[in-house]
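For reference, the structure is listed below as structure tokens.
Heads up, one of the protein chains got dropped from this complex, but the rest are sitting where they should.
Moving on to chain A:
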Amino acid sequence: MTDAVLLDAPLSRDAASPLLALQGLDKRFGATHALKAVDLAFMSGEIHAIVGENGAGKSTLIKLLTGVHRRSGGEILWEGRTVDLATPQDAIALGINAVHQEVVLCRHLSVAANLFLGDEATRFGLLRHGAMVRAGQAVLDDLGFALRADAMLSDLTIGQQQLVATARAATRGTRFLIFDEPTGYLTRQEATQLFALIRRLKAQGVTIVYISHRLEEVFELADRVSILRDGALVSTSPVAQTDEASLIRGMINRSVAQIHFKESVAFGAEILRVENLSGPGFRDVSLSVREGEIVGLYGLIGAGRSECVQTIFGRHAKTGGEIVWQGQPITVRNEADAIRRGMALVPESRRDQGLCLNLPVAHNLNLPIFDRLSRGLGLSWRAEREAADRQIRAMQIKAASREADAASLSGGNQQKIVVGKWLAHGAKLFIVDEPTVGVDVGTKVEIYRIFARLLREGAGIVLISSYLPEVYDLSDTLHVFRRGRLVASHAGPKVAQETILTEAIGV
């Protein structure tokens, strides 16, 4: 068990020298260039905020610093010395820890057991439960958390669990602590407790990296703020010398706007209309989709966009409001019902929800249309082959053959399968959830071409994206979600991206 809990950790207070410095830090995942030659210095005892849109490279940066991924290029300097940070153990040994938005603790163990997990107090090889509960309680009391150390973690709220995770990091001789969107699930009171703890850690000389979408927290807490955009560092500046407007300007990227080409298609009849729809995670949403129209839904992660479309698609039962499909009010009983009516969902997570990875490309492509490839009871292998080859050609899917496992394809080509399988099915409404995450620019363009083709053929598209330039450029109508509500809608002449981001963040 770590004896030096919090107060007597002798730490360097030399604020002028960086504790951790990144020089040209670079990371590639296959074709994706996630982090582009980032230079950053974290001073001893500072609170350094990092802001950026989803996909700007913040998560990649955390993973490199905590040894989850290994850098592709550049150097990491710890107190001026080059370090490798090849494994999570390397990072922990230096005193680098992270507190994540999703709590990574053992729900079936007590608070004390979680605090000391991997560092248990023992006597003759047996656990000293009592001693750990007392020591854990001392830690919690010291931090001013009104929690019992012998409570089960699963009995705590997410916010309280978050505090336990922070306390755990604080007891470990941590010198460099990364917070990744820590207030996502916290109440205001819990957030205040957390901020007090963060300030206290700073006073003890711990260097804090604070990642958040909530700009007001950045101004409340941080000393300096860095902006990431498309994997590159835009700027680092003292918080006192910047404001929310200039942060938002820095976060938005215009350089890829030309990729998001879009053909204008004349709108036809209304396909879908929802009126005051409510369901789990969102409330009171009204919107409509017409033939040839792309309706964009923008918001931060957890804003309720995905929950809203899942309810339309029959995943969850609605709790209020109405869904009108081609003029008829309907109840969507389940996904199969939605598909039968002519909806198609391209889910957010291709690997978990979109693909049967260890099955052939052809099997994946034909999954929605096997009933049509059958005559009577039997399935025509020949029709199956022809349908698959037609899709592979139309979508230009690069696969060794139609019999290759979907897992053997690149991310972009996998995504083409997930979108392409609905082409033959002939759906009327496509709900597309984060279609270009982890996809290179070339494939993005091809996916947008497929959208254009769908629109020409009279389909409508609901596009969910956390990447503002994408929804901004592609959408005919753009709805902004914040905390489960539809807070703004824009059609026709476009408002500035800054306005939309401001609406989504809610500053």
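The rule is simple: a contact is a pair of C-beta atoms (placed from the backbone, for glycine too) under 8 Å apart; a residue touches a chain by one contact, two chains touch by 3 or more; residues count from 1.
Definition applied: contacts and distances are computed from a predicted model.
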Hidden subunit of the complex - UniProt protein name among "NAD(P)-dependent oxidoreductase", "Fe-S cluster assembly protein SufD", "NADH dehydrogenase subunit F" or "ABC transporter permease": "ABC transporter permease"
Given A:Ala37, A:Val68 or A:Leu379, the one touching the chain that is not displayed: A:Leu379
Contact residue for the chain not shown (choose from A:Gly302, A:Pro368 or A:Gly506): A:Pro368
Residue touching the undisplayed chain, where the options are A:Arg402, A:Lys428 or A:His479: A:Arg402
Contact with the hidden chain (one of A:Leu25, A:Ile294 or A:Leu345): A:Leu345
Chain A residues touching the omitted chain (full complex): 335-336, 339-340, 345, 347, 352-360, 363, 366-368, 370-371, 373-374, 377-379, 381-382, 385, 389, 392-393, 396-405, 408, 421
